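Omission of a single protein chain aside, the complex is shown with its protein chains in their original locations.
This part shows chain A:
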Amino acid sequence: MSVPTGVSNASTTTPPEIEQTLAMLSGHRSVLGYMVLSRGGTVSIIKHSGVVFEGEQGRKYAGLIERIVESVQTGLEEISGEQNEGDEIRFLRIRTKRHELMISPAERYLLAVLHDPSS
């Protein structure tokens, strides 16, 4: 079982543009946190911010998000069949009672943002 060995949020080598862009994202008034994951094989957290994605809970979210995206992708593939290239997910927006989780998946990476729309 992977024990978090120094999961550091601010890696020392984040390019400044990326840092700035993500900081702008997390600075939005209703955003509670974001998480950048890398997909493909195993899922790993590249970068995250916000209390809600810290530590163990962050991993849970990461696993959950990856499972959600995987299952939706599989479902889409089932539906669309083999002949056409198939649909692919562009954006997922899960509105729960308390929050809204927005997931923007790509081939190798994934950006998830948790925000509170009523604030």
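What we mean here is this: contacts are C-beta pairs under 8 Å (C-beta built on N, C-alpha and C of every residue); 3 or more make two chains touch, one makes a residue touch a chain; residues count from 1.
The criterion applied here is as follows: contacts and distances are computed from a predicted model.
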Per UniProt, the name of the complex member that is left out, chosen from "Response regulatory domain-containing protein", "Ubiquitin-like protein 5", "Rab proteins geranylgeranyltransferase component A" or "WD40-repeat-containing domain protein": "WD40-repeat-containing domain protein"
Missing-chain contacts mapped onto chain A: 1-2, 4-5, 7, 11, 13-15, 17-18, 20-22, 24-25, 28, 30-31, 36, 38, 42-47, 59-60, 62-63, 66, 90-91, 93, 95, 102, 104, 106, 108-109, 111, 113, 115, 117-118
